[in-house]
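In this view, the complex is presented without one of its protein chains, the others remaining in place.
Our next item is subunit A:
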């Protein structure tokens, strides 16, 4: 049974991120409850659930922006609950600074870490071609299309940390065609920089196409209701439509939602 649920909290490879029993409340009401997830090195894991169920709250807890009421967050086996600056975070909105050009937007995390601007710019310039932005370094965000802006935003995210990246519906604001292109682009980039990704989405096909593993989050308060392994990685469009294993996975996911 390739698509069946696995026992939770199994770290096979090197486990870079572990979330243990995290509960977060808002106005004395639990938003997320007893969340247990983990992310292995080089893995792409999606958290799939309906909009507004508390996925972003979970990310805020992992990023250290919100202290959880209960539970712990571990990065590389070290507890970092409530600490910022351990994982990189990318939002649905590109959040680029309109007064900075592409290069200067991307150096922001390096600047915050105290690296001199000149050195940071060199680091970013070396990455531009990998991100297919070689000719756009001097452009301002206003001159870029939606997909390009998200590329810059991804570049900035990886400048902070490639080890653990939290991507919160990064392509949610894009049109269907651009989104498809960006998904392929993301996989290409990840192939080069070998990062580990935790990815939030409410799009079942997006999760299946991109992920190694999928956590289904649902309910109120939101809980992890299932964990599934994707049997065919980065399926082609034909496979997405026809492969029996994926059809089975899709129907299993739908049952949980």
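In this text, a contact is a pair of C-beta atoms (placed from the backbone, for glycine too) under 8 Å apart; a residue touches a chain by one contact, two chains touch by 3 or more; residues count from 1.
Operating definition for what follows: contacts and distances are computed from a predicted model.
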item	value
Among "Oxidoreductase", "Gluconate 2-dehydrogenase subunit 3 family protein", "ABC transporter permease" or "Sigma-70 family RNA polymerase sigma factor", UniProt-listed name of the chain not shown	"ABC transporter permease"
Selected from A:21, A:50, A:85 or A:237 as touching the chain missing from the view	A:85
Options A:42, A:109, A:146 or A:172, residue touching the unrepresented chain	A:109
Residue among A:22, A:35, A:48 or A:63 that touches the chain left out of view	A:63
On subunit A, residues whose C-beta touches the chain left out of the figure	60, 63-65, 84-85, 87-89, 91, 93, 95, 97-99, 108-109, 111-113, 140-143, 160
